[in-house]
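Complex shown without one protein chain; remaining protein chains in place.
Chain nomenclature is as follows: A, B, C, D and E, assigned in order of appearance, with residue numbering initiated at 1 for each chain independently.
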Amino acid sequence: MSTPKPVEYATASKAVRAVFDDIKKSRKVDDVNNFWKYLARDPATLKRTWESVKQIMAPGALDPLTKEMIYLAVSVTNGCGYCIASHTPAARKAGMSEAMFGEVMAVVGMANETNRLANGYRVPIDAAFEK
Amino acid sequence: MSTPKPVEYATASKAVRAVFDDIKKSRKVDDVNNFWKYLARDPATLKRTWESVKQIMAPGALDPLTKEMIYLAVSVTNGCGYCIASHTPAARKAGMSEAMFGEVMAVVGMANETNRLANGYRVPIDAAFEK
Amino acid sequence: MSTPKPVEYATASKAVRAVFDDIKKSRKVDDVNNFWKYLARDPATLKRTWESVKQIMAPGALDPLTKEMIYLAVSVTNGCGYCIASHTPAARKAGMSEAMFGEVMAVVGMANETNRLANGYRVPIDAAFEK
Amino acid sequence: MSTPKPVEYATASKAVRAVFDDIKKSRKVDDVNNFWKYLARDPATLKRTWESVKQIMAPGALDPLTKEMIYLAVSVTNGCGYCIASHTPAARKAGMSEAMFGEVMAVVGMANETNRLANGYRVPIDAAFEK
Amino acid sequence: MSTPKPVEYATASKAVRAVFDDIKKSRKVDDVNNFWKYLARDPATLKRTWESVKQIMAPGALDPLTKEMIYLAVSVTNGCGYCIASHTPAARKAGMSEAMFGEVMAVVGMANETNRLANGYRVPIDAAFEK
Partner (left out) sequence: MSTPKPVEYATASKAVRAVFDDIKKSRKVDDVNNFWKYLARDPATLKRTWESVKQIMAPGALDPLTKEMIYLAVSVTNGCGYCIASHTPAARKAGMSEAMFGEVMAVVGMANETNRLANGYRVPIDAAFEK
């Protein structure tokens, strides 16, 4: 009873289908990922999340590749297994090379280390940063 | 007794000075940030951390601006106050505009949200991602 | 050697059995969850944790459903797979409907997003909150 | 240069004022919190975040008090200082008594503890939870 | 109204005083830390937390110094400012030297880094670890 069930297109409500259709059209894919099929259990969250993701990940001051790498960096920091598994290929599709992947991981690892060194050594903020 | 004291150049050991000199030269700055002055309490950690940061943040497959934005994204996710305060100006210095900053924050916020939606809905990894 | 082994009732010590019996009686279940069987490797931790959980999750100023939803919100934020898998049915048993589940997830997702926006924009605490 | 500056109503753009006006009207307050004034540096994020928060925190299957307590539970788990400082009075305004606050904290503390015990003991998910 | 107020001994209830007395006696101190004064707002949480901390931090298979360093490592990882500020002197009092402090921080930093590298590279668990 408690295990979440994904919503498939064939049995989806009209509201859910409209979102699925927009995802498929925007991303030029034949089917949506599990993430959207599970979120479809709550059509309001599905719609709001997709519209936010669509707006935020669109090209702007930053290109889609940079945005995907930042998304991946957050997911790796949080240890979200699904998100790492889905955003690594998304970043590759957007142009992330093997060398870029290695450098993203190196920066993420180092930032997680120095974040804790700053915490542990209780480093006060430099006056120069507050100007 | 227990409050960490920073190490200033004037009273630093030869080993610490060598690292401080390299930071100042590499970054073209007159003094090192508090982070390094506090880390200098442990010269081995100071040296290892600086050498790793220097290697990782150098231009490579990713440019310094992209690396700084990823660093900032991790620091914001972890809520490291010092790191956010120091890496925001570092990213600006590397070329992050106000619009870019807004987009980094938007992606970081959204990734932190969708990471939890994926967790809570217990979304299984799509077979397509495992190819 | 290093893989944790659960403690089953049949081979449990008297001290562990006493805790298992109390869990089964309090929760009106025939067997305890894996969480308690694994914790039973350390009888002191088993006993202390059960007594704390029993006290904290009992009806008080908050009803058991609200408490279960808060428990779930924390587990989703931390990404604890086991805890999400066990507390989702626990919350349902306490009365969480599908619509409530959707709203808990929406709040958890949004709070995780705005927590990072507050971090990244370095928002100072309003004087009005400190009264 | 790098320290974020809040946007005040008097000097805000028309788009920002529209959001501020809606917040003030919806919440029946004379001024918006610092969170919104800082977010206003990026009008798109301001608008999207406010609309999402407004939709998510509205009464639904869960009442506003329950939602505020869940918000607080997430913020405490993440250690977001601003969010804790702002959502504690928000929860009180929605009806959280001192006794309720104490129980929210007790559940949050316990969930953070048992999340780690489940991680450390590497507890496998019970077959019963997967039905 | 919403800002937490600490409970001082002079005005504390009998139940709170009993806990404060036990803390002072056990730790041979004249007054309890702010942590306990704030927790005293909820006497049940105060009592339960103190009894758990007292039991857990007592000498056992691990000595008090090792336990304090582990406590500090967790607090630094979570970025809990109060906890770092209070447990650093506690660890020093238990015997942590400056060199030990440096090594704790180094291990904490490195573990936080390699945790993310393991996440990002999606490293599968070695069969040898499951024996």
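One rule holds for everything that comes next: contacts are C-beta pairs under 8 Å (C-beta built on N, C-alpha and C of every residue); 3 or more make two chains touch, one makes a residue touch a chain.
Small disclaimer: the values here were computed from a predicted structure and weren't measured.
**Q** What are the shown chains that the left-out chain touches?
**A** Every shown chain touched by the left-out chain: A, B, C, D, E.
**Q** Please output the residues of chain B touching the missing chain, sorted low to high.
**A** So the residues of chain B touching the missing chain come out as 1-3, 44, 48, 52, 55-56, 129-131.
**Q** Given the full complex, what residues of chain C touch the hidden partner chain?
**A** Counting only chain C, the missing chain is touched by 1-2, 41-42, 44-45, 48-49, 78-80.
**Q** In the whole complex, what residues of chain D lie against the chain that is missing from view?
**A** Residues in contact with the chain left out: 72, 76-77, 79, 84-85, 88, 104-105, 108-110, 112-117, 119-122.
Just so it is clear, only the chains that are shown with their structure count from here on.
**Q** Name, by label, each chain that touches both members of the pair chain A and chain B.
**A** Chains that touch both chain A and chain B, as defined above, are C, D, E.
**Q** Return the chain whose centre of C-alpha atoms lies at maximal distance from the corresponding centre of chain C.
**A** Greatest centre separation from chain C goes to chain B.
**Q** In whole angstrom, what separates the CA-based centres of chain A and chain C?
**A** The answer is 27 Å.
**Q** What positions in chain A touch 2 or more of the other chains?
**A** Residues 1-3, 41, 44-45, 48-49, 52, 56, 77-80, 85, 88, 104, 108, 110, 112-115, 117, 119, 121-122, 129-130 of chain A each touch two or more of the other chains.
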